[in-house]
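Inspection log for the structure reproduced underneath, given as structure tokens.
Just one protein chain is left out here, and the rest sit where they should.
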Amino acid sequence: MNKRKFCLVAVIALIALNFFALVLSAQEASTSPATPSDSRWFDTNRFNVFITLAIVFGAILWFIGRAKKGKSLFVRRIAGLDAIEEAVGRATEMGKSVLYIPGIHDMNDIQTVASMIILGNVAKTIARYDIPLIVPIRMPFVVPVAEEAVRQGYSSAGRLDAFVKDNIRFISDEQFAYAAAVSGIMLRERPAANLLLGSFYAESLLLAETGASTGAIQVAGTANIHQLPFFIVACDYTLIGEELFAASAYLSREPKLLGSLKGSDLAKAVIVLAIILGTILETAGVKWFTKLFIVQ
Amino acid sequence: MRKEVPLIITFLAGFFFIADYFIPHTGFSNIAADVNGWAIIVLAFSYILGVGNVLRINAQRIAKKEKDWVLKVILVLCLFFMLGIGIFGGIAEGSIFDWFFVNTYTPMQATMFALLAFFIASAAFRAFRVRTTQAALLAITAVLVMIGRVPIGETIWKSFPDFTEWIMGVPQLAGKRAILIGAALGAISTGLKVITGLERTYMGQD
Amino acid sequence: MTYDILGIWVAAFFTLCIFSFLYRDNFFYKLAEHIFVGISAGYGVALQYHNVFLPNLWNPLTKEGKLILVIPFFLGALLFTRFLDKISWLSRWALALLIGIFSGAAIIGYGSGDLILQINANLLPLKTNSLLTSLNNLILTVGLIACLIYFFYSKEHKGGFGFVARIGIFFLMISFGASFGYTVMSRMSLLIGRVYFLLDDWLGILH
Partner (left out) sequence: MRKFFEFINKLDRRVIFIFVALAIIIPLLRPLNIKFTVTEPVQGFYDAIEKVPQGSKVLFSCDYEPGSRPELFPMTVAALEQMLRRNLKVIALSLWPAGPPIVEEALSDVAEKQFKSKYGVDYVNLGFKEGREVVMVSMGSSIPTTFPQDFRGTKVSEIPIMQGVSNFSDVKLIVNISGGYPGTKEWVQQVQARYNIGLVSGCTAVSAPEYYPYYQSGQLRGLLGGMKGAAEYEMLVGRTGLGRKGMDAQSMAHLIIFLFIVLGNLAYFSLKKKKT
């Protein structure tokens, strides 16, 4: 019980501090007449931003609620997932290993979180065959999470015995040293399939090029728009931007991911309709609709 | 206590920032200005923390005499050297600190980025394969933009630069705008989940 | 004057050390890389000290007695509990402030700057006095809608819907092609800058 009491005290203390700041700054404001004091509690010409955020917030929270209640929410199968399965299948036919690179960022990057979910699913499909799943990692924090994801995958396929902890390797936290070392793995261990899914930067060039030269089938995916052109030309298939998150939502059916995906979908539908309507009205010379979207 | 207070602080900080946009009330905006000012200070501390991590990792490597541990010693020495002359000798133009910035930091960082020119050239040669119609479209646009955007392009065809400007200003823009809107929706939903405490991965492992 | 010449030779030495990575990873590249990581970390802290810690915290707190700044000082110090495992969870109080503010900034920035204003900029009349503008407006509108539908996950990409999505990928490929071309331009300019330094400042053979 005392923990709850303590939190209440913490909140009250924080609010009190802020009102103390309010008194302080209000007194300060009166001494510096430069800033004219404004006492309105709502800026009406920012009403359109308020409504837009309310719609997006409402859609997301509503869908997360439905997902939590277990309602079935339809999400189409992402073509990228078939490409991943095909790549893994090819590796199993050839009896060669699969290399899974989860991006170079830490766990606070949502792309790394999405990549861990896909990694778990890849581990599940690989567990049935005796081929190694190599996961080179750049950030120390990611290693335990990746181990957990792969172990879950193997155990849910009933092959926990085949799980090899040492295949999940911390390489180096320096960007180009990591890229050089992973290129070395590609050239030495010659994996049949390279999966590059997560947050990538300038080193994506080195990895995709070495992978292409070893003849491995490559599937990549990142939300970093500036790296997509290289992946698209160097890899067999590329998940583009949000598809990385859609794939992780599709696989995990996790309420938060599913809810925000469906919420964004609803918002996109509203935007498409708004653009169609707006274009028709603009062509007809009606201007008031466009003015709704002006921001001061 | 471990989870509740941070969630409350995150909610309050996020709420103040959003409310500050909608509430022009001077008293209120002064609080928001104060909270923003605090963030600037805490971020400076977190930068120093980041350097602390660099020191800790390298100190471990030196202690365990890992490969290239001598280089790690040089790294730590350089860190303290630059830190020392910066804090005590001042950072203005003409100081020793500035000399080291101009003659070591600048050339090394600039050259590391210049390496990318070579990597992109070898990638263009060895990995840039037009396997699908999509890749073909990407390749054609890339070449048109690259040639149209340099003077030689203009000598080849007088209005090549205007054509490149058209590609950039119309078809390319439509694609980028869609990505912008998609990313905006993604960022808003992530921000909402973090502020309401639905998303806690940032809390890190405890 | 001698300091400048010495400086240029030191800069040229480090430039060539990094370029040596092109031949293969070697001692000189590793040496330069480690020196750079050390110098840049030291540089960062010294700059934060002079440009943030002193003017925004230390001077107002000690000289002008703005006591409210005790809060950020306390939160900032909490960050260092990360090194003491027993109480490292306290550092999350400080992280919470940062993550809360940056989430709020993202919501407002993306919401007003990217979402609404970009929609506003794409509500374009298809009938204008110049044929080219009308055509451009049509392409912009069709392209934007098609790409948004490509990133739509609640409906299968089949039939008419699938066709529009394919038009969307058509526009996205042009967009990525342009990005590839511009990225090549950027990387080449960075190399030109370094080669220009070596040829002009160091060797002085450019007239």
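As written, the chains take the letters A, B and C, and residue 1 is the first residue of each chain.
Definition applied: a contact is a pair of C-beta atoms (placed from the backbone, for glycine too) under 8 Å apart; a residue touches a chain by one contact, two chains touch by 3 or more.
None of the values given here were measured: they were computed from a predicted structure.
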For the chain not shown, touching visible partners are A, B, C
Give the residue, chosen from B:I23, B:V54, B:L79 or B:M146, that touches the chain omitted from the document. B:M146
Could you pull out which residues of subunit B are in touch with the chain that's been left out? 17, 20-21, 29-30, 32-33, 36-37, 39-40, 43-44, 47, 91-93, 98, 101-102, 105-107, 109-110, 112-113, 117-118, 120-122, 124-126, 128-130, 139, 142-143, 146-147, 149-155, 161-162, 165, 168-169, 172-173, 176-177, 180
If the hidden chain were put back, which residues of subunit A would touch it? 34-35, 225-226, 295-296
Touching residues on subunit C - with respect to the absent chain: 22-23, 40, 43-44, 47-48, 50-52, 54-56, 59-60, 101-102, 105, 108-110, 112-114, 117-118, 120-121, 175, 178-179, 182-186, 188-196, 199, 205-206
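Everything below uses one rule, namely that only the chains that are shown with their structure count from here on.
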Chain centres computed over CA atoms; the one at greatest distance from subunit C is chain A
Please tell me the distance, in whole Å, between the geometric centres of subunit B and subunit C computed from their C-alpha atoms. 3
Measuring from the mean C-alpha position of subunit A to the mean C-alpha position of subunit B, what distance in angstrom results? 17
Two or more other chains in contact with one residue: find those residues in subunit A. 21, 46, 49, 53, 56, 176, 225, 229-230, 232-233, 241-242, 268, 271
Among all residues of subunit B, which ones touch two or more of the remaining chains? 5, 8-9, 12, 18, 21, 34, 112, 116, 120, 134-135, 138-139, 142, 179, 181-183, 185, 188, 190, 192, 202, 204
Help me check something: in the complex, which residues belonging to subunit C touch subunit A? 21, 25, 33, 37, 68, 71, 107-108, 111-113, 115-117, 119-120, 122-127, 137, 141, 144-145, 148-149, 151-157, 172-173, 176-177, 179-180, 183
What residues on subunit B touch subunit C, complex-wise? 2, 5-18, 21, 34-49, 51-52, 54, 56, 68, 71-72, 74-87, 90-91, 97, 99-118, 120, 124, 134-135, 137-146, 149-150, 166-185, 187-188, 190-192, 194-195, 202-204, 206
So in the complex, the part of subunit A that touches subunit B is made up of which residues? 3, 6-7, 10-11, 14, 18, 21-22, 25-26, 28-29, 35-43, 46, 49-50, 53, 56-57, 60-61, 64, 107-108, 110, 113, 141, 144, 173, 176, 202, 205-206, 208-209, 212-213, 223, 225, 229-230, 232-234, 236, 241-242, 245, 256, 260, 263-264, 267-268, 271
